[in-house]
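The complex is shown incomplete by one protein chain, all other protein chains being positioned as in the whole.
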Amino acid sequence: MRRRDGNPARTAWLVVAGLVVFMLALAGCGGGSDDTTGGGSSSEALQKLGKGEGEVSLISWAGYVEPDWSKPFEQKTGCKVNNKEAGTSDEMVELMKTGQYDGVSASGNATARLVAAGLVAPVNTDLVPNYATVFSDLKDQPYNTFEDVNYGIPHGRGANLLMWNGNDVKPAPNSWNVTLDPKVASKFKGKISQYDDPMSIAEAAVYLKTHEPDLGIENPYELNEEQFDAAVGLLEEQKPLVGEYWSEAAKQISAYAGGDVQVGTTWQYQYFALKEEGVPVQASPASQGFLPKEGATGWSDTWMIAKDAKHPNCMYEWMNWIIEPKVNAEVAEWFGEAPAQELACKETANKNFCAEYHAEEPDFWNRVYYWETPLADCGNGEESCMDYNDWVKAWTTIKG
Amino acid sequence: MASEAVAERRSAGHRLADLFHGRERLQVGALLAGPVGWLVIGYLGSLALLLVAAFWSVDPLSGATIKEFTLENFESLVNEPVYRDIVWRTVRTALLVTLTDAVIAFPIAFYMAKLASRRGKALLVIGILLPLWSSYLVKVYAWRTLLSANGAINWALDPIGLHGPGYGMTAVWLVMSYLWLPYMILPIYAGLERIPNSLISASEDLGASPFTTFRRVILPLSFPAVVAGSIFTFSLTLGDYITPRLVSNDQFIGNVIFSNVANNQPFAAALAIVPIVVTIAYLLVARRLGAFEHV
Partner (left out) sequence: MRLSRRSEWLLRTAVAVGLAFIYVPLVVIVIYAFNSSKILEWPPPGFTTHWFSQAFKDEAAREAFVTSIKAGIAASTIALVLGTLASIAVARHRFFGRETISFLVILPIALPGIVTGVAISNTFTQVLDVPLSLFTVIVGHATFCIVIVYNNAVARLRRLSGSFEEASADLGAHTWQTFRYVTFPGMRSALIAGGLLAFALSFDEIIVTNFTIGAGEQTLPIWIYSNLFRPHELPIVNAVAVLVILISIVPVYLAHRLGAEEGGATGGRGAGGGVETEAIAVP
C-alpha cells in the first residue's frame, strides 16, 4: 500500500512546536484576565440578612464541623452543611481559590493572604448577634481585621501541643528541646512527629528566642535572614530524626497508635482521640500552663466568608451559630481549645473548662504565638524579613 | 431487490452517507473532529495554559500571578540542589519499580500465556484484574498499616530476628511495585499470547534448550509488550504523590508540585514541566522500541 502518512514524528514535533509558540506568546503578552479579582478593598459586607439558601459549603480544620453541632444547625436553619476538611492553610487557600466554597475557618497564616487575594469579603458583625459577647482580646486583631475592617468571626484558639508517649519518653519533657535540640532529640531518632507545613519554622524560631537570645528574635514570624537561616538550620538538623511529617490529623493518630512516633507537635484533637483509644499519650500539664517552657506557636481561627459566596445568608447563620454559647462550648470541649464566646464558659460540661484552657486570661496567650503570614514587611519600617514564598521554599529544602 | 428498496428509501441517513462516500478526507475529518478536538484543543490547550504560567511569577502575599515574562522559576529549579535531588529520586524509583514489576510479572504472564489450561487462564486473568477494582487509597493505607512499627510485617518478622523496612523509600518502592503490577502483567500476557506456539516448537525442533529458546525467541518477541507495560509503571510512579506521602517522608516531584500549586502556581507549573518532558521522552523511546505496534 502506498504510504501517504507523511513523517509521523515530524507531525508530533510540529504540534509541540506550535503549542510552545502559543505558550510563549501568551507568556510574553501577559494575555488573559488575572486569576484573582485583585485588591479586595472594593468588596462590601452583606447589609441585610435574607432567607437561607438551603445549603452552605465550608472548608474547615479537622474537628471544627462535627455532626454534633452541624446537624442541629441544619435542622434549625434548613441550611445543609457541606464540609471539606483541609490539613494545612495552604490547602485552604487553594480550595478558596476555586470559588466553590462559602466560608473557611482560617488561621492567621491564611487570613492575610485570603484578604489580599480578594477571596473573602468583610463581615458585617451587626448581622451576627452573638459577636457582641465574644472575648474582647479576640476582636479587632491583626489576623482578623485589616485596615480597620472586620473580616471574620473568631472560632476559638489554642496552642500547638508537645505530646509524647508516656511509656517511651521518660522523664516527662518540659521543653521543646526534646524535638529541636539535636543532642536531646537524637534519643528519639526516627520517632519524632513534626507538622508538615512551613509554620514549623516558627516553632524553631520560638525555641531559638529562648535558647539563642543573641539572635534577637521577637516575633517568630518576622525573621530577618540571619534569624531565618538559624531556624531553618535547626530544622535541617532535625530532619534525620523525624519519623513522620504529618498534615492529616488521623495520620498522626495512627502513627502514635502504631508506635511509629513517640514525641512531637500536635493539636488537642489528636491528643484526646488517642487518649480515648487508650494510647498512653501525655502533654504538658496544667501546672506548666500546658506549654513547654519556651511557649509555643498556636492559632486563633476565624470564620471568613467568601467574596461572592453562593450562600451568604446561610454562611452568616453558620457564623452566628458557631459562637452561640451552647454551641461554642460544645465545639471548644470537643476539640480541646479555648472558646471564642465568653458566655460559652457557663455552658461547658466541665465547669472548670475555661479556667483550664485559660480562655479568660489574656496574659496566658502572650506565650502563644498565633500563626501569622510571614511578610517582607518586618513591621518596624524595615522590609528585610523573609516572606511566605521564602518560607515555603525553605520548607521544601528542609524536607529534602 | 436490494437496489430497488435502497433507491426508494433515500432517507436523510442515506443522503448523508452519500456525501461521505468516496471522500476519504471528509470521512477521516468527521471521525477525528471529536477526539482530536477534545484532546488537542481541550486537553493540550489546558496544559499549555497551565504551563505558560511557568514563565510568570507570583505576588508573595496575595498569591496573584504577575504576568510578566521571567525565568526565575527555572533558575530556582536549576540552581537549588533540592529539586535536582527530588527529580532524580522520583525517576530512579520509577525505573526501579518498572524493573521490579517486569521481573515479577514475566513469570506470571508466561505461565498464563503458555502453560495454563483454558480455565486456569480465565481464573488467573480475573484474579489479576480483581485487585484493580479495590480502591487505590485503601490498598496504600493497608500497606501503611502493614509497614507500621506494630504492624503485621514486623509482627511476623520480629520472632525470627528480622525487621520490616518501616516507612521510607524502600516502602515506596515496595508499595508502588505492588500497585502497578497488574498493569505490567496484562500487556506482557497479551504479547506472549501473540507468539505462535509453532515458533517455539520450531526452535525446540532445531535443538535449542528451553533457556536458549527463551533468550533468543521469546524474549525478543515479547520485549515490545514489556516496554508497553513499562509505560504505565514508569509514568504512574513518576506522577504519584499520595503513596510517598502515606508511606514515607520523602518528596516526589508530585509532592512538591502539590505544595506549590496553592500559593505559587507559576513555580508549580515550572516544576510540572519536568515530569512532562521526562514522560514524553520515555514515550518516544518506548515507541522506538516497538511498544506502540501490534502484530
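Every chain is named by a letter (A and B) in the order it is written, and numbering of its residues begins at 1.
Methods note: a contact is a pair of C-beta atoms (placed from the backbone, for glycine too) under 8 Å apart; a residue touches a chain by one contact, two chains touch by 3 or more.
Since this is a predicted model, take the numbers as computed values, not measurements.
Novice: Which of these touches the unseen chain: B:Leu61, B:Leu77, B:Val97 or B:Leu146?
Specialist: B:Leu146
Novice: Which residue among B:Val58, B:Ile231 or B:Val247 touches the omitted chain?
Specialist: In the complete complex, the chain left out is touched by residue B:Ile231.
Novice: Using the definition of touch stated at the top, determine which of B:Leu137, B:Leu157, B:Leu219 or B:Val285 touches the missing chain.
Specialist: B:Leu137
Novice: Among B:His14, B:Arg92, B:His163 or B:Arg215, exactly one should touch the missing chain; which is it?
Specialist: Of the listed residues, the one touching the omitted chain is B:His14.
Novice: Please give every residue of subunit A in contact with the chain that is not shown.
Specialist: 1, 3-6, 8-9, 11-12, 15, 32, 35, 55, 57, 62, 82, 84-85, 87, 98-101, 248-251, 253-254, 257-258, 273, 277
Novice: Which subunit B residues would touch the chain omitted from the figure, given the whole complex?
Specialist: Interface with the chain not displayed, on the subunit B side: 2-3, 6, 13-14, 16-18, 20-21, 24-25, 27-28, 31-32, 34-36, 38-40, 42-47, 49-50, 104-105, 107-108, 110-111, 114-115, 118, 121-122, 125-139, 141-143, 145-146, 150-152, 155, 178, 181-183, 186-187, 189-191, 193-194, 196-197, 200-201, 204, 210, 213, 225, 228-229, 231-232, 235, 238-242, 253-254, 257-258, 261, 268, 272, 275-276, 279, 283, 286-287, 291-294.
Note that only the chains that are shown with their structure count from here on.
Novice: Mind pulling up the subunit A residues that touch subunit B in the complex?
Specialist: 15, 19, 22-24, 26-28, 30-32, 34-36, 38, 40, 90-91, 93-94, 97, 112-113, 116-118, 190, 242-245, 251, 254-255, 258-260, 373, 375-376, 387-389, 392-393, 395-397, 399-400
Novice: Please name which positions on subunit B make contact with subunit A in the complex.
Specialist: Contact set of subunit B toward subunit A: 40, 44, 47-49, 51-52, 55-56, 58-65, 67-69, 76, 80, 82, 85-86, 144-145, 148-151, 166-167, 246, 249-251, 256, 259-265.
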